[in-house]
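Below is a structure I'd like to ask you about.
The other protein chains are all here in position, but one chain of the complex has been omitted.
Take a look at chain A:
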Amino acid sequence: MNRMKLSFCSHLENEAFARTSVIAFLMPLSMSVEEVMEIKTIMAEAIVNAMIHGYEGREDGEVIVSVSYDEQKIVTIIVEDQGCGIPDIDLAMQPLYTSKAHLERSGMGMSIMSAFADEFYVNSKVDCGTTVTIIKQIHGIEDQQ
């Protein structure tokens, strides 16, 4: 079992920092190119959601990313914010639904996270914040032969 935790303010620039840090932390798992891409995308979606939706673009919020993995290469990622919360999670999960169409959002973030994860959970409370949990089995490059 190995784990790490990152805490950073909701500056959009920090999304790339967090995404690449998570990939660096998971280096010992020898992920395939495809798995790296999937984890990067999951991180981008979860963090951008926290910043744009959770904190509604405010840059003084705190985003916490916790990542762990075990001997079986099962990775657990938790992304937390203390923002405005999601009033209707079922609606938010619908492909192409977005509450921010004027910002040219696609409404695909939740669907993408769900598709790239083995297990995907969203917990949210209005005015308290949102936590997304992603569990993903890494197969790595050795197993692909």
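Quick notes on this one:
As a convention for this text, contacts are C-beta pairs under 8 Å (C-beta built on N, C-alpha and C of every residue); 3 or more make two chains touch, one makes a residue touch a chain; residues count from 1.
The rule is simple: contacts and distances are computed from a predicted model.
Taken from the listed names "Xanthine dehydrogenase family protein molybdopterin-binding subunit", "Cell division protein", "Anti-sigma factor antagonist" or "sulfate adenylyltransferase", the protein name that UniProt assigns to the chain not shown is "Anti-sigma factor antagonist".
Screening A:M4, A:M93, A:I112 or A:I135 against the full complex identifies A:I112 as the residue touching the chain left out.
The chain that is not drawn here is touched, among residues A:L12, A:L91, A:V126 or A:I141, by A:L12. Seen from chain A, the chain kept out of the figure touches residues 12-13, 15-16, 33-34, 37-38, 40-41, 44-45, 48, 52, 95-96, 98, 103-109, 111-112, 115.
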